[in-house]
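All protein chains but one are shown at their positions in the complex.
On to chain A.
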Amino acid sequence: MKKYTYTEKKDTRSGFGAGMEVLGNTNPNVVALCADLVASLKLEAFIRDNPERFIQTGIAEANMIGISAGLTIGGKIPFASTFANFATGRVYDQIRQSVAYSGKNVKICASHAGLTLGEDGATHQILEDLGLMKMLPHMTVINPCDYNQTKAATIAIADYEGPVYLRFGRPVVPVFTPADQKFEIGKAWTVNEGKDVSIFATGHLVWEAILAGEILEQEGIDAEIINIHTIKPLDEEAILKSAGKTRAVVTAEEHNRLGGLGDSVAQVLIKNLLVPQEYVAVNDSFGESGTPDQLMQKYGLTAQNIVEAARKAIARRG
(Lines give C-alpha, C1' and ligand atoms only; values in the text may rest on other atoms or scores of the structure.)
Protein backbone atom coordinates (compact mmCIF):
# COMPACT_ATOMS: atom_id res chain seq x y z
CA MET A 1 0.00 0.00 0.00
CA LYS A 2 1.39 3.34 -1.06
CA LYS A 3 1.90 5.55 1.98
CA TYR A 4 -0.18 8.73 2.18
CA THR A 5 0.55 11.32 4.80
CA TYR A 6 -0.70 14.80 5.39
CA THR A 7 0.59 17.78 7.27
CA GLU A 8 -2.69 19.61 7.61
CA LYS A 9 -6.43 19.31 7.32
CA LYS A 10 -8.38 21.86 5.31
CA ASP A 11 -11.89 22.29 3.99
CA THR A 12 -12.46 21.71 0.29
CA ARG A 13 -14.52 24.91 0.09
CA SER A 14 -11.33 26.82 0.91
CA GLY A 15 -9.76 25.07 -2.06
CA PHE A 16 -12.56 26.54 -4.15
CA GLY A 17 -11.90 29.99 -2.69
CA ALA A 18 -8.19 29.66 -3.44
CA GLY A 19 -8.94 28.56 -6.99
CA MET A 20 -11.25 31.52 -7.45
CA GLU A 21 -8.53 33.85 -6.20
CA VAL A 22 -6.19 32.50 -8.89
CA LEU A 23 -8.85 32.76 -11.60
CA GLY A 24 -9.67 36.31 -10.54
CA ASN A 25 -6.13 37.29 -11.35
CA THR A 26 -5.63 35.18 -14.46
CA ASN A 27 -8.92 35.00 -16.35
CA PRO A 28 -10.69 38.34 -16.97
CA ASN A 29 -13.88 36.60 -18.12
CA VAL A 30 -14.51 34.82 -14.84
CA VAL A 31 -17.42 36.28 -12.88
CA ALA A 32 -18.38 35.06 -9.40
CA LEU A 33 -21.96 35.01 -8.17
CA CYS A 34 -23.20 34.16 -4.73
CA ALA A 35 -26.58 34.03 -2.98
CA ASP A 36 -25.75 35.54 0.41
CA LEU A 37 -23.08 33.04 1.44
CA VAL A 38 -19.84 34.81 0.56
CA ALA A 39 -17.95 33.83 3.72
CA SER A 40 -19.16 30.22 3.58
CA LEU A 41 -17.99 29.93 -0.03
CA LYS A 42 -14.63 31.58 0.76
CA LEU A 43 -15.02 34.20 -1.95
CA GLU A 44 -13.48 37.09 0.00
CA ALA A 45 -10.18 37.12 -1.90
CA PHE A 46 -11.87 37.07 -5.29
CA ILE A 47 -14.15 39.93 -4.28
CA ARG A 48 -11.27 41.93 -2.80
CA ASP A 49 -9.32 41.68 -6.05
CA ASN A 50 -12.24 41.93 -8.50
CA PRO A 51 -15.17 43.77 -6.95
CA GLU A 52 -16.64 44.60 -10.35
CA ARG A 53 -16.69 40.92 -11.32
CA PHE A 54 -18.58 39.77 -8.26
CA ILE A 55 -22.40 39.67 -8.31
CA GLN A 56 -24.30 39.38 -5.06
CA THR A 57 -27.77 38.10 -5.89
CA GLY A 58 -29.17 37.93 -2.37
CA ILE A 59 -31.13 34.88 -1.30
CA ALA A 60 -32.51 34.27 -4.77
CA GLU A 61 -30.91 31.19 -6.27
CA ALA A 62 -33.25 30.83 -9.25
CA ASN A 63 -32.39 34.35 -10.33
CA MET A 64 -28.69 33.60 -9.81
CA ILE A 65 -28.83 30.66 -12.22
CA GLY A 66 -30.74 32.69 -14.82
CA ILE A 67 -28.32 35.60 -14.54
CA SER A 68 -25.42 33.19 -14.91
CA ALA A 69 -26.91 31.80 -18.11
CA GLY A 70 -27.36 35.35 -19.42
CA LEU A 71 -23.77 36.29 -18.58
CA THR A 72 -22.44 33.50 -20.79
CA ILE A 73 -24.16 35.08 -23.78
CA GLY A 74 -21.81 38.04 -23.46
CA GLY A 75 -18.79 35.74 -23.22
CA LYS A 76 -18.44 35.64 -19.45
CA ILE A 77 -17.64 32.53 -17.42
CA PRO A 78 -19.97 32.66 -14.43
CA PHE A 79 -19.20 30.68 -11.27
CA ALA A 80 -22.56 30.54 -9.45
CA SER A 81 -22.01 29.49 -5.88
CA THR A 82 -24.07 28.54 -2.85
CA PHE A 83 -24.79 25.50 -0.69
CA ALA A 84 -25.25 22.30 -2.69
CA ASN A 85 -28.89 21.95 -1.74
CA PHE A 86 -29.78 25.41 -2.99
CA ALA A 87 -27.48 25.08 -6.02
CA THR A 88 -29.26 21.99 -7.34
CA GLY A 89 -32.60 20.81 -5.94
CA ARG A 90 -33.95 24.28 -5.40
CA VAL A 91 -33.15 25.39 -8.94
CA TYR A 92 -33.31 22.18 -10.92
CA ASP A 93 -35.62 23.57 -13.58
CA GLN A 94 -33.56 26.73 -14.02
CA ILE A 95 -30.42 24.65 -14.48
CA ARG A 96 -32.24 22.27 -16.77
CA GLN A 97 -33.66 24.85 -19.17
CA SER A 98 -31.43 27.91 -19.00
CA VAL A 99 -28.10 26.11 -18.50
CA ALA A 100 -28.01 22.45 -19.56
CA TYR A 101 -30.58 22.41 -22.39
CA SER A 102 -29.29 25.77 -23.59
CA GLY A 103 -25.69 24.51 -23.43
CA LYS A 104 -24.47 27.49 -21.42
CA ASN A 105 -20.97 27.75 -20.01
CA VAL A 106 -22.09 28.08 -16.39
CA LYS A 107 -20.10 26.64 -13.48
CA ILE A 108 -22.38 25.66 -10.62
CA CYS A 109 -20.21 25.58 -7.53
CA ALA A 110 -21.75 23.84 -4.57
CA SER A 111 -20.40 23.85 -1.05
CA HIS A 112 -21.64 22.10 2.09
CA ALA A 113 -22.62 18.99 0.16
CA GLY A 114 -23.57 15.80 1.91
CA LEU A 115 -23.89 14.90 5.58
CA THR A 116 -20.65 16.53 6.70
CA LEU A 117 -22.24 19.94 6.69
CA GLY A 118 -23.09 18.70 10.16
CA GLU A 119 -25.22 20.39 12.75
CA ASP A 120 -27.58 22.29 10.40
CA GLY A 121 -29.28 18.98 9.70
CA ALA A 122 -31.20 17.42 6.85
CA THR A 123 -32.69 20.59 5.34
CA HIS A 124 -29.17 21.61 4.33
CA GLN A 125 -27.55 18.19 3.78
CA ILE A 126 -28.31 17.27 0.21
CA LEU A 127 -27.52 13.66 -0.65
CA GLU A 128 -29.21 13.67 -4.06
CA ASP A 129 -27.25 16.35 -5.91
CA LEU A 130 -24.88 14.11 -7.87
CA GLY A 131 -27.85 12.17 -9.19
CA LEU A 132 -29.80 15.28 -10.10
CA MET A 133 -26.87 16.82 -11.93
CA LYS A 134 -25.59 13.72 -13.69
CA MET A 135 -29.03 13.06 -15.18
CA LEU A 136 -28.92 16.37 -17.03
CA PRO A 137 -27.65 15.99 -20.60
CA HIS A 138 -24.53 18.14 -21.29
CA MET A 139 -23.68 18.46 -17.58
CA THR A 140 -20.20 17.61 -16.30
CA VAL A 141 -20.15 16.55 -12.65
CA ILE A 142 -17.02 16.87 -10.51
CA ASN A 143 -16.51 15.96 -6.85
CA PRO A 144 -12.87 16.48 -5.79
CA CYS A 145 -11.35 14.88 -2.70
CA ASP A 146 -9.29 17.46 -0.85
CA TYR A 147 -8.24 21.11 -0.71
CA ASN A 148 -5.55 20.89 -3.39
CA GLN A 149 -7.69 18.93 -5.78
CA THR A 150 -10.64 21.28 -5.33
CA LYS A 151 -8.42 24.26 -6.07
CA ALA A 152 -7.02 22.54 -9.17
CA ALA A 153 -10.51 21.54 -10.33
CA THR A 154 -11.83 25.08 -9.87
CA ILE A 155 -9.06 26.44 -12.08
CA ALA A 156 -9.46 23.65 -14.64
CA ILE A 157 -13.20 24.07 -15.24
CA ALA A 158 -12.73 27.70 -16.28
CA ASP A 159 -10.90 26.43 -19.37
CA TYR A 160 -13.54 23.83 -20.17
CA GLU A 161 -16.42 25.04 -22.37
CA GLY A 162 -19.78 23.81 -21.09
CA PRO A 163 -21.91 23.49 -17.96
CA VAL A 164 -20.19 22.02 -14.92
CA TYR A 165 -21.37 21.02 -11.46
CA LEU A 166 -18.50 21.28 -8.97
CA ARG A 167 -19.21 19.79 -5.54
CA PHE A 168 -17.25 20.39 -2.37
CA GLY A 169 -17.79 20.62 1.35
CA ARG A 170 -17.45 22.18 4.72
CA PRO A 171 -15.45 19.85 6.99
CA VAL A 172 -11.69 19.94 7.28
CA VAL A 173 -10.18 16.82 5.75
CA PRO A 174 -6.57 15.70 5.19
CA VAL A 175 -4.73 17.43 2.36
CA PHE A 176 -2.90 14.57 0.67
CA THR A 177 -2.87 15.31 -3.05
CA PRO A 178 -0.04 17.39 -4.58
CA ALA A 179 -0.37 21.17 -4.54
CA ASP A 180 0.90 21.42 -8.10
CA GLN A 181 -1.41 18.78 -9.61
CA LYS A 182 -2.97 19.26 -13.00
CA PHE A 183 -6.66 18.45 -12.89
CA GLU A 184 -7.88 16.41 -15.83
CA ILE A 185 -11.67 16.35 -16.18
CA GLY A 186 -12.94 12.82 -16.72
CA LYS A 187 -9.65 11.12 -15.88
CA ALA A 188 -9.73 8.90 -12.81
CA TRP A 189 -6.73 9.05 -10.50
CA THR A 190 -5.25 5.81 -9.23
CA VAL A 191 -4.41 6.43 -5.59
CA ASN A 192 -3.06 2.95 -4.98
CA GLU A 193 -2.49 -0.01 -7.27
CA GLY A 194 -3.70 -3.33 -5.89
CA LYS A 195 -4.95 -6.68 -7.08
CA ASP A 196 -7.61 -7.98 -4.67
CA VAL A 197 -10.43 -5.42 -4.67
CA SER A 198 -11.18 -2.14 -6.45
CA ILE A 199 -12.38 0.74 -4.30
CA PHE A 200 -13.86 3.54 -6.41
CA ALA A 201 -14.30 6.52 -4.13
CA THR A 202 -15.26 10.14 -4.63
CA GLY A 203 -14.99 13.34 -2.58
CA HIS A 204 -14.31 13.07 1.13
CA LEU A 205 -14.59 9.29 0.92
CA VAL A 206 -11.29 8.99 -0.94
CA TRP A 207 -9.38 9.55 2.30
CA GLU A 208 -11.57 7.01 4.06
CA ALA A 209 -10.75 4.60 1.24
CA ILE A 210 -7.04 5.12 1.89
CA LEU A 211 -7.53 4.38 5.58
CA ALA A 212 -9.54 1.31 4.59
CA GLY A 213 -6.74 0.20 2.29
CA GLU A 214 -4.30 0.31 5.21
CA ILE A 215 -6.59 -1.81 7.36
CA LEU A 216 -7.14 -4.30 4.54
CA GLU A 217 -3.40 -4.51 3.97
CA GLN A 218 -2.99 -5.82 7.52
CA GLU A 219 -5.42 -8.60 6.60
CA GLY A 220 -3.36 -9.41 3.54
CA ILE A 221 -5.82 -7.78 1.14
CA ASP A 222 -4.24 -5.64 -1.54
CA ALA A 223 -6.76 -2.92 -2.42
CA GLU A 224 -6.71 -0.83 -5.56
CA ILE A 225 -8.01 2.63 -4.72
CA ILE A 226 -9.22 4.93 -7.46
CA ASN A 227 -10.36 8.49 -6.99
CA ILE A 228 -13.34 9.12 -9.26
CA HIS A 229 -13.33 12.91 -9.01
CA THR A 230 -15.35 13.20 -12.21
CA ILE A 231 -18.67 11.41 -11.93
CA LYS A 232 -19.64 12.49 -15.44
CA PRO A 233 -18.14 11.87 -17.91
CA LEU A 234 -17.11 8.71 -16.11
CA ASP A 235 -13.69 7.18 -16.79
CA GLU A 236 -15.14 3.85 -17.89
CA GLU A 237 -11.79 2.62 -19.15
CA ALA A 238 -10.15 3.02 -15.74
CA ILE A 239 -13.09 1.34 -14.01
CA LEU A 240 -13.14 -1.64 -16.34
CA LYS A 241 -9.38 -2.05 -16.25
CA SER A 242 -9.35 -2.15 -12.48
CA ALA A 243 -12.50 -4.22 -12.01
CA GLY A 244 -11.33 -6.65 -14.67
CA LYS A 245 -8.15 -7.15 -12.69
CA THR A 246 -9.55 -7.44 -9.13
CA ARG A 247 -13.04 -8.79 -9.97
CA ALA A 248 -14.45 -7.29 -6.76
CA VAL A 249 -15.74 -3.73 -6.52
CA VAL A 250 -16.61 -1.25 -3.77
CA THR A 251 -17.97 2.23 -4.45
CA ALA A 252 -17.81 4.88 -1.75
CA GLU A 253 -19.54 8.25 -1.73
CA GLU A 254 -21.18 10.77 0.56
CA HIS A 255 -24.48 10.55 -1.31
CA ASN A 256 -27.69 8.58 -1.49
CA ARG A 257 -26.95 5.08 -2.81
CA LEU A 258 -29.66 5.81 -5.40
CA GLY A 259 -28.34 7.78 -8.32
CA GLY A 260 -24.79 8.48 -7.26
CA LEU A 261 -21.34 7.16 -8.14
CA GLY A 262 -22.29 3.60 -7.23
CA ASP A 263 -25.05 3.50 -9.81
CA SER A 264 -22.80 5.02 -12.45
CA VAL A 265 -20.16 2.35 -11.82
CA ALA A 266 -22.81 -0.39 -11.75
CA GLN A 267 -24.03 0.67 -15.19
CA VAL A 268 -20.55 0.33 -16.61
CA LEU A 269 -19.96 -3.04 -14.97
CA ILE A 270 -23.29 -4.60 -15.89
CA LYS A 271 -22.63 -4.07 -19.59
CA ASN A 272 -19.11 -5.44 -19.49
CA LEU A 273 -18.15 -7.61 -16.52
CA LEU A 274 -19.77 -10.04 -14.15
CA VAL A 275 -18.29 -8.86 -10.87
CA PRO A 276 -19.82 -8.22 -7.43
CA GLN A 277 -20.20 -4.63 -6.31
CA GLU A 278 -20.86 -3.29 -2.81
CA TYR A 279 -22.09 0.23 -2.11
CA VAL A 280 -20.85 2.47 0.66
CA ALA A 281 -23.40 5.25 0.57
CA VAL A 282 -26.36 6.63 2.48
CA ASN A 283 -29.17 4.10 2.43
CA ASP A 284 -31.95 6.16 0.86
CA SER A 285 -32.55 8.47 3.78
CA PHE A 286 -32.22 12.10 4.78
CA GLY A 287 -29.51 13.18 7.20
CA GLU A 288 -29.85 14.83 10.60
CA SER A 289 -28.00 17.10 13.02
CA GLY A 290 -24.70 15.95 14.49
CA THR A 291 -20.97 16.44 14.11
CA PRO A 292 -19.52 15.33 10.77
CA ASP A 293 -17.72 12.40 12.42
CA GLN A 294 -20.85 11.25 14.22
CA LEU A 295 -22.85 11.44 11.01
CA MET A 296 -20.29 9.55 8.94
CA GLN A 297 -20.36 6.89 11.62
CA LYS A 298 -24.13 6.65 11.93
CA TYR A 299 -24.78 6.62 8.19
CA GLY A 300 -22.06 4.11 7.46
CA LEU A 301 -19.53 6.14 5.50
CA THR A 302 -16.29 5.40 7.38
CA ALA A 303 -13.12 3.50 6.53
CA GLN A 304 -14.47 0.60 8.58
CA ASN A 305 -17.62 0.48 6.39
CA ILE A 306 -15.42 0.38 3.30
CA VAL A 307 -13.36 -2.45 4.81
CA GLU A 308 -16.50 -4.48 5.48
CA ALA A 309 -17.82 -3.81 1.99
CA ALA A 310 -14.50 -4.94 0.52
CA ARG A 311 -14.58 -8.19 2.47
CA LYS A 312 -18.12 -8.79 1.32
CA ALA A 313 -17.33 -8.11 -2.34
CA ILE A 314 -14.34 -10.45 -2.17
CA ALA A 315 -16.45 -13.15 -0.49
CA ARG A 316 -19.14 -12.85 -3.15
CA ARG A 317 -16.52 -13.17 -5.87
CA GLY A 318 -15.50 -16.44 -4.28
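Note that in this section a residue touches a chain if its C-beta (ideal position, glycine included) is under 8 Å from a C-beta of that chain, and two chains touch if they have at least 3 such contacts; residues count from 1.
By our rule, contacts and distances are computed from a predicted model.
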Chain left out of the displayed complex - its UniProt protein name, from "sn-glycerol-3-phosphate transport system permease protein UgpA", "Transketolase", "Gas vesicle protein" or "Na+/H+ antiporter subunit G": "Transketolase"
Touch criterion as defined above, residue of A:Met1, A:Ala69 or A:Val268 at the omitted chain: A:Ala69
From A:Lys42, A:Lys104 or A:His229, residue that would touch the chain that is not displayed: A:Lys104
Residue numbers in chain A that touch the chain omitted from display: 31, 52-53, 55, 57-58, 60, 62-76, 78, 93-94, 96-98, 101-104
